[in-house]
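A short worksheet on the structure shown next.
Yeah, one chain of the complex is gone here, protein chain that is, but the others are all in their spots.
To keep things simple, chains are lettered A, B, C and D as they appear, and every chain counts its residues starting from 1.
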Amino acid sequence: MAAAKRLLKKRTGKIGIPPGSLVHVGEKRPGTPRLSAICYTPETLEEIEITALSRLPGIAARNGVVWLNLDGLHQVDLVEEIGRVCGLHPLVLEDILNSDHRPKLEIHDDFLFLVIKELSWDEVRQEAVTEQLSFIISPGRVLSFQERPGDFFDGVRNTLRGSKGRIRRMSADYLAYALLDATIDQYFVVLEKLGDHIEALEEALLQRPNRNQLQQLHHLKRELILLRRAVWPLREVISGLQREETVMAAATQPFLRDLYDHSVQVLDTVETFRDIVTGMLDLYLSSVSNRLNEIMKVLTVMSSIFIPLTFLVGVYGMNFDHMPELHWRWGYFALWGVMLVSVGGMGLFFRRKQWL
Amino acid sequence: MAAAKRLLKKRTGKIGIPPGSLVHVGEKRPGTPRLSAICYTPETLEEIEITALSRLPGIAARNGVVWLNLDGLHQVDLVEEIGRVCGLHPLVLEDILNSDHRPKLEIHDDFLFLVIKELSWDEVRQEAVTEQLSFIISPGRVLSFQERPGDFFDGVRNTLRGSKGRIRRMSADYLAYALLDATIDQYFVVLEKLGDHIEALEEALLQRPNRNQLQQLHHLKRELILLRRAVWPLREVISGLQREETVMAAATQPFLRDLYDHSVQVLDTVETFRDIVTGMLDLYLSSVSNRLNEIMKVLTVMSSIFIPLTFLVGVYGMNFDHMPELHWRWGYFALWGVMLVSVGGMGLFFRRKQWL
Amino acid sequence: MAAAKRLLKKRTGKIGIPPGSLVHVGEKRPGTPRLSAICYTPETLEEIEITALSRLPGIAARNGVVWLNLDGLHQVDLVEEIGRVCGLHPLVLEDILNSDHRPKLEIHDDFLFLVIKELSWDEVRQEAVTEQLSFIISPGRVLSFQERPGDFFDGVRNTLRGSKGRIRRMSADYLAYALLDATIDQYFVVLEKLGDHIEALEEALLQRPNRNQLQQLHHLKRELILLRRAVWPLREVISGLQREETVMAAATQPFLRDLYDHSVQVLDTVETFRDIVTGMLDLYLSSVSNRLNEIMKVLTVMSSIFIPLTFLVGVYGMNFDHMPELHWRWGYFALWGVMLVSVGGMGLFFRRKQWL
Amino acid sequence: MAAAKRLLKKRTGKIGIPPGSLVHVGEKRPGTPRLSAICYTPETLEEIEITALSRLPGIAARNGVVWLNLDGLHQVDLVEEIGRVCGLHPLVLEDILNSDHRPKLEIHDDFLFLVIKELSWDEVRQEAVTEQLSFIISPGRVLSFQERPGDFFDGVRNTLRGSKGRIRRMSADYLAYALLDATIDQYFVVLEKLGDHIEALEEALLQRPNRNQLQQLHHLKRELILLRRAVWPLREVISGLQREETVMAAATQPFLRDLYDHSVQVLDTVETFRDIVTGMLDLYLSSVSNRLNEIMKVLTVMSSIFIPLTFLVGVYGMNFDHMPELHWRWGYFALWGVMLVSVGGMGLFFRRKQWL
Partner (left out) sequence: MAAAKRLLKKRTGKIGIPPGSLVHVGEKRPGTPRLSAICYTPETLEEIEITALSRLPGIAARNGVVWLNLDGLHQVDLVEEIGRVCGLHPLVLEDILNSDHRPKLEIHDDFLFLVIKELSWDEVRQEAVTEQLSFIISPGRVLSFQERPGDFFDGVRNTLRGSKGRIRRMSADYLAYALLDATIDQYFVVLEKLGDHIEALEEALLQRPNRNQLQQLHHLKRELILLRRAVWPLREVISGLQREETVMAAATQPFLRDLYDHSVQVLDTVETFRDIVTGMLDLYLSSVSNRLNEIMKVLTVMSSIFIPLTFLVGVYGMNFDHMPELHWRWGYFALWGVMLVSVGGMGLFFRRKQWL
């Protein structure tokens, strides 16, 4: 059930509805979405919790940089109202609400629309959780839409509150960069967790393979397939930001290059992990084959030694009237001799074959 | 038999016939093809069922947007007549009739010719059904050719009937976009069904692999190979539409970009499914190997314990005249002791090897 | 032996000979090559069997379109003479004679030189037969060189003979197109045969895998590797023809686009077949593993039930003087009871493991 | 533990810190970093050990070429001071300190920033050790940052000390080339070690596969995955240097081309090694399967010969009152005859199957 949701979010509700209609695709969450604004200039900073939508136009019209953040997408009319105030195309709103969207950058006339994935680590289920994060970036304005409240952006907020950080002194596009940077930093946390898993599993595999590890391997492989899907378009998105020159100021360019390096490294690490996990599957299969060989050797050695002996003692358990050996004085002991020699011969044979 | 049709539709009938000759390649269906037209302007809308071909030129010459839809391609002369009235090249008609054609976009001087696949889910056979859909798009005119009647376009028809939808207000190229969008929406329905299958099978595999699952896996893999073949050229087709500027109006461009995003996501999902199904095959094979190991352990443990014991009791079943042990007072019970010790030793040995 | 020829045609005879020397690389065939010409204008058509080479210059100088066709390349001087009359570069003649050449298009100043493969299906050996087909296309002249006589071009000849076909009305490049189209149509025939094979084999595999199927699978895979090699460069060749504008008239362009579509579909189908055959090999291997499991279950169940019983009856076959059980009134029947309980226990154990 | 560090260096300490903050990512090492300078002109050379940072500006301002080398990155303020004196962007310093960075070339207005990996061979753990090496190249100045002291650059230092080497006569960019060349030369040493390992393992595999080899194979594969990751971006970096024309003088170009050839060969060798190691895994698996067959043949032959015989002798160990054979004069000997014939028959059967 839960796994099903991860492969493809149900969008069946959207089928047959005209394009541009606003429908939320994704998990419904309890609680009210939270809309907050931070308005700042190099000298001033104001944090506003927006509870009445009527305040929105006033805030959107302020001087300086305005950062509007929405936590929770399940209240469609709220998103619609924000879109109306900020003049967003219905298709943009549709994409913001469709939480199964592929990361992308759209360059509109007066704003940039950017969709990326935010990753976090679910300690309980031991897997990566992917959520959608959308940005609208225009001169002096940054809008961010998160699927659910998180602490990703707290670092950026703290830097903003201090009056000395670089963000306060720079334009809105640098704020957008800082938010993206915080998001991609989080990727490395998830990658480290996955890396730890991979290494622990590898250690275990080299010692003693068991069926449980196979399921863990499969789980890891699936995680990496889904992770790759989430981060693959990232490089292209950041590289598109680098080429954009209207909204993204020249002063932000070196930082975007740094972001680009990070996104390449994320991809690179995911690919390396995939290679390693594939190698571990081969290791697992080979180990299982090895163990089968070991088991069969024991069976073969036991059978090859005792089956002929059992035959021999069977011979002298027969009840024929005329069996001369039975009446020999040392017949019984001679037979033991023969059997010991036979065991010794088998032992030598198996040692030569290196089965013992 | 049925499967055979899916790999390659028989076109043997066409071999040796000069190019441009009209032959229907595909399944012959019963019933008469159904030709209908919807003519509309922002203010008016008329739906016409065309039963007499003689009406065709009149309808084609109307003002406003004319959407001509043909359900069923097996009546070659009907397609030929439509081609004659609308001035289509014989090679275009040939491609419309060849229902095994690869999706493509052809830009002609005065119209666009577009072939894509429509997907639906056959609940009985639990597999995707691919059918061909061709469009001729010219200013003010959209012609659509379906292999068999379906309800794909009913949503678009309903929006058209209502006077408020965006379609009525826009030009013919937007109608074409809406039809394409409805078609690609249907892809997601099929992908969801496949995703459900994959996840159910995965769940089952992790619990207990059996031969039936192997056949299901193979079936899924084959489905995905054929699906990929149907959707792979899609991206290129939509991207070609985006670059076209004569027929496709600028106002339709943002919608085409949306369509492009969808087509990329379809491809992306098919590739992810393929990766996951490949991983499941590995999981299956590893599980089978694991189970063989388990079976062999049971055999080996049973044999290694009882074969030596059988030998031992065989020894004292021999009929030699002189076997001192047979006459000992406690010989029988001593043997039981020896045998119990041997079983215990084996038990320890197998436990140390973790086979028990 | 026969297979050897297919991987690489022996060209050892050519090593050490200066470039441009004419040597036939390929199978020597019996019989005389057959050289024939068809000369036509929209109004007239003449078919000439050329037995004396002296007639060649006269025919080559005729008005209208001249199509010269040579069946059989094993008579080197004949090819040389044709080359001399038509002014072909020695390297072109060398390539025509080397029947192991890769498909290619060479654009010379006054003619196009085109090498492709013609495929046919050998019903006896159940495999595709690849032969070389070379074309020289210049304004008003088409030269075609076939390795051996075939009926590929009969359709084109028949259309030519009728005065109404499009070929008669168009220029020589359209004739070349028609010949290429006839050749590629033949590819679909071979692909259909292969598709039938694949599907029959798949059906058989799903029912009961055996060693014979493995050889068939290997045979199919090899066929597809060689087929792919023959058709892979095709797309590039046709696409080169499309870009050429001196010899290929604008009127032929839509037909070339159609041809290009066909060549893409051929490639696409070969790739799909390869994917499916690879999937079948996995299926085969998994089935074999499954059957091994099944076999081992039978062995393990039989052994695990009867080996302990055999031990038990062996115990009471011993000849110790003092074995109290032997003298019990119901000892024999009690033992049967013990044994039946043991069999029942084993049965339950194996049923719980789902081995029975 | 140790392996964990290699997949991904822990950068958790950096998460949530504003971009451009200087944090060392990598292994903390004991001891003080060592900063030294070599200042030279074609005629003079001075080597300076810099213990007081106050001397730095004076040295940086000298005439001729100045090469500043820092061994050890764990003292962040030292790197910061160097950055301040030489006017480096904070993001550049951040990258220098992040020892898990991907190789890259950044072209700044007045200097080049280059990150590559240096490889060395750990004889104890028999694996490649990757460390980061950063260069700042500007006209007349080369700064190099090493993770830990090494003797990689001693060859270059020696050439510098002699007054005749090409380095003394050329500009700073040639010094940078010489350092890069020394680094890449070291790659070949590591590749040779790996090559020796591969060949020794291959030799062993062809003789007798065992579980230990499997672990070595897995180890090798993992080494190659990580190595590939370190050297893959190298080609791009060197090729970027070749295209740069401000800092890199024309006279250095032929040497850069040589360097490029070397980097391509490193990549090429790593890929070849990967192919070979993959082939060895297949060989290992096949060998294990072969040995299983061999083991099973022994078991089957032994069982098939002795189990029927044991049955036979069991028959004549029965105690029925009426068993005529028991009383025949030659019954016992006749049975031996029957058993020998049966053994002979089995032997022939197995020989025909080539199991003996």
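We take it that contacts are C-beta pairs under 8 Å (C-beta built on N, C-alpha and C of every residue); 3 or more make two chains touch, one makes a residue touch a chain.
Everything numeric in this text was worked out from a predicted model, so none of it was measured.
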Among D:Arg29, D:Arg84 or D:Arg166, choose the residue that contacts the chain missing from this document, as touch is defined above. D:Arg166
Which of D:Glu46, D:Asp110 or D:Asp275 touches the missing chain? It is D:Asp275
Touch with the omitted chain, as defined above, among C:Arg29, C:Arg62, C:Arg102 or C:Arg166: C:Arg102
Of the residues listed, D:Gly72, D:Pro233, D:Gly317 or D:Gly331, which one is in contact with the missing chain? D:Gly317
Missing-partner contacts on chain D, residue numbers: 154-155, 159, 165-167, 177-178, 181-182, 185-186, 188-189, 191-192, 195-196, 198-199, 202-203, 206, 254-255, 257-258, 261, 264-265, 268-269, 272-273, 275-276, 279-280, 282-283, 285-287, 289-290, 292-293, 296-297, 299-300, 303-304, 307-308, 310-311, 314-315, 317-323, 354-355
Give me the chain C residues in contact with the hidden chain, please. 3-4, 7-8, 10-12, 14-20, 89, 91, 94-95, 100-102, 104, 106, 208, 211, 214-215, 218, 221-222, 225-226, 229, 281, 284-285, 288-289, 291-292, 295-296, 298-299, 302-303, 306-307, 309-310, 313-314, 316-319, 323, 325-327, 329-332, 335
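Following the convention adopted for this analysis, only the chains that are shown with their structure count from here on.
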Starting at chain A, find the fewest moves between touching chains needed to arrive at chain C. 2
Rounded to the nearest 5 degrees, the rotation mapping the CA atoms of chain B onto those of chain C is 70
List the centre-to-centre spacing of chain A and chain B in whole Å, with centres computed as mean CA coordinates. 26
Per-residue overlap in chain D, given as positions that touch at least 2 other chains: 317
Per the touch criterion, the pairs are A-B, A-D, B-C
